[in-house]
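Heads up, one of the protein chains got dropped from this complex, but the rest are sitting where they should.
Order of writing sets the chain letters: A, B and C. Residues in each chain are counted from 1.
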Amino acid sequence: MKNKYSIISLLKNSLSYHENWQQAWRDPEPKKEYDAVIIGGGGHGLATAFYLAKKHNMKNIAVVEKGWIGGGNTGRNTTIIRSNYLWDASAGLYDHALKLWESLSQEINYNVMFSQRGVMNLAHNLQDVRDLKRRTHANRLNGIDAEWLSTEEVKKFCPIINTSPNIRYPVLGGTLQRRAGTARHDAVAWGYARGADAMGVDVIQNCEVKGIKRKGDAVEGIETTKGFIKTKKIGVVAAGHSSVIANMAGIRLPLESKPLQALVSEPVKPIINTVVMSNAVHAYVSQSDKGELVIGAGTDAYVSYTQRGSHDVVEGTLKAILELYPIFSRMKMLRQWGGIVDICPDASPIISKTSIKGLYFNCGWGTGGFKATPGSGDLFAHTIANDEPHSLNAAFNINRFVSGDLVDEHGAAAVAH
Amino acid sequence: MLNINFPKIEKKDYPNLELNLVEPIHKLNLRGKNRDFFTKAGRILSIMLPTEPNTSATIKSISALWLSPDEWMIYGKDIDKNLMLSLDSEISKLNLGSVTDVSDQWVLINMRGKNVFEVLSKGSPFDFNKFKDTKNVTVQTLLNHVDVILHQNDTNNLDLFVRKSFSEHLWLWINDSSRSL
Amino acid sequence: MSENFRSIETKFLDKTNRISFKYNGKKYYGYKGDTLASALLSNGVHLIGRSFKYHRPRGIMTCGSEEPNAIVQIGGNGSFTEPNVRATEQEIYEGLEASSQNCWPSVEFDIGGINNFISPVIPSGFYYKTFMWPKKFWYSLYEPAIRMSAGLGKSPTQPDPELYDHNHLHCDVLVVGGGISGIIAASISADNGNNTVLIDDKNSLGGSSIYQNNENFKIDDEISSIWLDKKIKELKNKKNLTIKRRTSLAAFHSYNYLLARENLADHKSLDKRLNKLRQRLWKIRAKKVILATGAIERPLIFNNNDRPGVMLANSVKKYIDYYGVRCGDKNIIFTNNDSAYETAISLNKKGINVSIVDIRNNSSSILVKNAKDAGIKIYWNNTVVNTKGYRKIKSIQIMEMSKDGTNVVGKKTNLPCDNLSISGGWTPMVHLFTQSGGKLKFRDSDQIFLPNTEMSDQISVGSCNGDFELDDVIKNTVSECKNFISTSVTDYDSLKVSCPKQKENKNIWLLPNDKPLGKTKPFLDFQNDSTAKDIKLAMREGFKSIEHVKRYTTTGMGTDQGKLANMHALGIISETAGVKMGSLGTTTFRPPYTPLTFGTIVGRNVGTFFDITRKTPIHEWHKNHKAEFENVGQWKRAWYYPKDGESMHQAVQRESKAARESAGILDASTLGKIDIKGTDASEFLNRVYTNAWSKLGIGKCRYGLMLNEDGMVYDDGVTTRLDENHYVMTTTTGGAANVLSKLEDYLQTEWPELDVWLTSVTDHYATASVCGPNSKNILKKLFPILEFNDGNFPHMSFKNTELDGINCRIMRISFTGEHSYEINIESKYGKSLWEKCMDAGKEFNITPYGTETMHLLRAEKGFIIVGQDTDGTMTPIDLQMDWIVSKKKYDFIGKRSLYRSDTMREDRKQLVGLLTDNPNEILEEGAQIVQDEKKQPIEMLGHVTSSYFSPNLNRSIALAVVKNGKNLKGQKLLVPMKDKTINVTVSDFIFFDSKNERLNA
Partner (left out) sequence: MFIITCPFCGERDQSEFSAGGEAHIIRPKQPTELSDDEWADFLFMRKNIKGVQFERWNHAHGCRKWFNVIRDTSNDKIHAVYKMGEKPPSD
């Protein structure tokens, strides 16, 4: 790997006023042809390229990104990482990712600041309790750490939550996954890009895909704003814009792209040392390393590619925040933003081959893709390299919408991501 | 005898705002679209059902509020069982449309005074600028996230319909908002 | 402390109203109208806080919302405390307490200041490169250390003692900003009959023109501020015009939807604020918007440009001309343009020592001439290369610039000073414009971004539109407004405006220095401590997009959101990359414009109003009888009725036994009820339910199951045929609204040919459900005229009758398996009906029961609850309810989906009963079921959906969904818990009275 990051390298470089650091990644022009091209330079796309190069020895590959890497949902989410999913298929997928997170900084020599401060999910009605207990049992049997907490234990773990029985929807308990937590979102994209680049992967920014060229039922290459690029394998990891690429290839996906909003408060000294999520009282919050409260709002119900949602969603979210944390009433919202999330009818992703040979899709992550980044990249790389899914992503094929074998993560134990 | 119980809503006075419960009062939901339906309804009620959106028609003490192209709210002191029966037998029974007694589906609150729209604006996204200067207008909108039907009888005098199970909650909100006028 | 730095009296302060306040525990005085910043400056206090990363001492830099440094904790330690308040905006009030943030033990001596000395090793992004080894140290040492340094102020720890309000406002024209262009715009708009609203964030109108006292600026032969003052007075009497002061625009969304915060109390002393309105959020819909948001002054970027005492030149002018406060006794003004000369002249006139360092070679404007005439020393073609003074600036070093401006030449000159006013030109405030979706263009001549194309009906006028000269501002504001609101004549058409034409500035984003960049600290983002060299480092490392640079260096991500820093960051990026600035674009300006209090956004929707509470007509009775309530959607439902110290379990056991042994009564008013009329009503039901309806007799009831198009169970309930073409459908409590809207959707869009009318009657009826062997006896007492024999009134039938002359609908239907009646009555009689039932049932020990007992009783009978025993993945076949799925019907909602490969699988999860081997063991709802605990990975067959101790069977029972369950009857399975494994046997899911004998008992 090129110049390794460490405290030693920092000290050494400080002597030359940090003027000798290498580029974290090159800024190459596209070659005429690659063995594979990944469309989308977000965390998932860059991770896919990284693992294609690292594990499958596919180094003559490129990632093409319309704007700047990590500029989509990677840089717009609330950075929650957990693996306490209900169904076996989901648990397998997300826990695979969580295990990769646990040594990711070392693997890519880039500190992604993975902080395992725990994620707590609160129950506010009897069905919540049933659903969360069901999930806790399933997690335990799947080898995923999960605990059920009584209301008192919830209070002990996060003392600032209002656990009074007199609020509109009192906290009836919760689940805790201690291995879960947060990470620094930008660092994930940058770290994977740097790692992939070091192995020879071309990360090409400001390169928008304009068309998918097909010959019969196989792909031949992509038309881009930087010219035609020939390739036999295309991995699409375009999140909110997946349908746009799919339309170019002439296939349809079961996706809708909707605005998802988030916001941060002004920075304050540490006040909440875990991640708390509540589905019934829709609010989730954590505190960043800068001290900002990071608050996830919901999605709007309509399709939009504007990266902005409606104010009602933000108001509704903060209303819920104040219900659970009345002490935050005088805190101030510093910044709000929106992303475009591609949502599948069963709230589970697609990591799959398609009816077109050499065209692969990794999409439908909805509101919760960040946590899966390393796992998604690893499994998608496997799928592309072998033209077959890994056992961990076999269930997330496109055909499930035909057979009816959905992985319904909102029908069962609906939990905001 | 059965006793009548209404939600806990009593007369309240605030600066330039008076709130009153108007119950019991009969309310009917009419639905239909063909010509016979209009003719029959008009004849029995002695009111032409208004077809212009967001308007109402009042004759004596019976008002007909436009709710949608095929739906009206009829209410008023002069509605009695007989009228309801004849509507039912001449419209519902003849399959011209539907007549449904919704007297207890909705609670009627009268709001009057200069500050009516001041309070409504605290919880409703509707633009009352034109509405407040117009008589015989009606609107279905949201007030503090609760569905309401508003009917303006007269200047600064309107009837608010809210579904009964929501009514105490909305009443508390209206009072909370009125206190900070 | 006396106010040594108050130089002159001004009309903007109320000198009769002296106010005391505390800053870092020390008492100071100011006047009504002072901001905390002006009051502190009047007392000679400059040092306010410490920067985020290096903990460098920082002072007041500006006089407005762009302030990066002077942010404080307000309101003491109590419930009124508020972090990160800009001293430049906070008005002082009697007793105000403010303290510095991000420093320990004090702002003068801050341990964190050590970071400044290790700053060479901690450039931007250093944390991405280290703290990785050894891995375990990350958790034990590195991460906690990083965490500890987080944040500026402190979060409150008590609930908010103040209230917030919302108000919607609809207007023809909204004018944002009460400076001279906003005043003119509002006046023209209102004069033309438009319902106009003018908002301004300050406590008085007029912007920076209102304290302009330079005689070179004249309107109609009057000094501009005098002219403006008259116009403001005229405004107050205008019809159609509403003026809102202390109201700042927070967000400008699409469709001219704007949010503005009106400050009602932050300038009042705390004793007047308890439980009163603090702020109001205006939700504004404007047909047209006029933005007159002005411009802010740019700093200059040079080595150590961050010391307390370094301020923006125009702010220094406002402090002296508006607040009467001088910011120093020995002032130096460092500029690249003429506007800073106004500050110099103003100070000079008051006898305050001032000199000027100008990076330009010369300027021939009147202002410069005036300055020269006044004897102000000007150092042309010089730049500041360093500043000195730790807690307050003491001196600067200047050097001459090379011809091309890229370097410095000659010797350093030391100039002592106690204030350095810097001016780098002006940046139009286009934040709100871009928030609304507007696109910008770049003007090369003065290196500014300007509004170009807008997404909604709006214009920008004045300096936010790039007009900086008074005559241009007035002329263009008038002509733009005339065009915008379609009028040809205004009061402002023939104004005579004279002003000194200012010459072009000389824009250098990063000023040259004699030292290499690496050895200097030219700050861009003062709050987040990002410097020009951080920007260059980021670019060197491949972060070329402005968004990358911003994120890598955290430039522009402080509480000021980069109002001062962003332009320079862009400038340095474009210079370094060698691209045109206009082609780079900007980072996205996100709402809110200035930080917006959570409480304000939420308004009064807290506590009681967090969410709607729906109550049944019988609610009062339940409450009076000590019921515990369960939240079901927005409804409050009676959950159980504990008697003298009973636990929930005891109460439920008692209620369940009573219902089976004699009589129970349940409030079922929350069930959704939809009145269905029309000649196609039966056909409609055929299409929406899985079973057939055409042959249902009049007066008969039938249970129906409704699916989604994906074949999964969606809702259920009993529907009664009241007449040939008249049904009433019941839905689940939680599903009522969605079912109605789904049915309307099908009627309006898919089946418009059907003659069917739907009307919700959920709230019209109160429903008392009386069940148990004595239910018939109770009803006989209540309805003596009615025949209750099975012939006349069989199970699943309906009677229309009267109680005391009031119409009642009685359905003989059962969700408990007992002989049972549901009595529906107009809801105003609901409570009375209930009481009558209680009276009539007294002799039979009629027992009110809640939802928990209802759930238990129905589970004994194996009746499902949609949402508890189903989860959106269960088909009716999975529920072993094949009997309800018509094979004959051609179609119904969801039918096709039942015939997909996966939904037809035989081994899907199916509803079964589970009996624990130990009859006293109650399974946990949600527990997972397995066959083999040892096998890895463990295969989970399903889970427990409902589980109770049945007093009537004297054992526990459970419903579960189990893979291939219908073929597993009698099989032993395991329920592994955390601490033990429970042995269970698969059983039929009907545990009680499987022959339904009790229904007719």
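General remarks:
The rule is short, and it goes like this: a contact is a pair of C-beta atoms (placed from the backbone, for glycine too) under 8 Å apart; a residue touches a chain by one contact, two chains touch by 3 or more.
Since we're looking at a predicted model, the values are computed, not measured.
Shown chains touched by the undisplayed chain in the intact complex: A, B, C. Contact with the chain not shown here comes from a single listed residue; of B:6, B:75 or B:126, that residue is B:126.
Within the whole complex, the absent chain has one touching residue among C:307, C:326 or C:895, and that is C:895. Touching the chain that is not shown, out of A:254, A:267, A:339 or A:389: A:254 (per the contact rule at the top). Contact with the chain that does not appear here is found for just one residue of A:7, A:160, A:199 or A:244, A:244. Which of A:228, A:337 or A:401 touches the hidden chain is settled by the complete complex: it is A:401.
Residues of subunit A in contact with the chain left out of this view: 241, 243-244, 247, 252-257, 300-306, 308, 310-312, 342, 345, 401-403.
Residues 53-54, 67-69, 71, 125-127, 139-142, 147 are the ones on subunit B that touch the missing chain. Looking at subunit C, the residues touching the absent chain are 253-255, 257, 285, 437, 455, 709-710, 741, 744-745, 748-750, 752, 890-891, 895-897, 899-901.
Methods note: only the chains that are shown with their structure count from here on.
If you sketch which chains touch which, the chains link end to end in a single open path, with no loop closing it. Subunit B and subunit C have Cα centroids separated by 33 Å.
The set of subunit A residues that touch two or more partner chains is empty. With touch defined as above, residues shared between interfaces to two or more other chains in subunit C number as follows: 283, 605, 608, 613. Considering their complex, residues 163, 165-170, 195, 277, 283, 285, 604-605, 608-609, 612-617, 620, 635, 670, 675, 677-679, 723, 725-726, 755, 757, 759-765, 803-804, 806, 825-833, 835-836 of subunit C touch subunit B.
The touching residues of subunit B, when paired with subunit C in their complex, are 1-7, 23-24, 29, 31-32, 92-93, 95, 97-98, 100-106, 121-129, 144-146, 163-166, 168-169, 172-173, 176-177, 180. The part of subunit C that touches subunit A in the complex is made up of residues 52, 80-84, 120-123, 126-133, 135, 138-139, 143, 146-148, 150-160, 251, 253-254, 257, 259, 283, 437, 516-519, 533, 537, 540-545, 547-548, 551-552, 554, 557, 559, 561, 588, 590-592, 595-599, 601-603, 605-608, 610-611, 613, 630-632, 710-712, 867-868, 871-873, 897, 900-903, 924-928, 930, 937-938, 940, 943, 945, 976-978.
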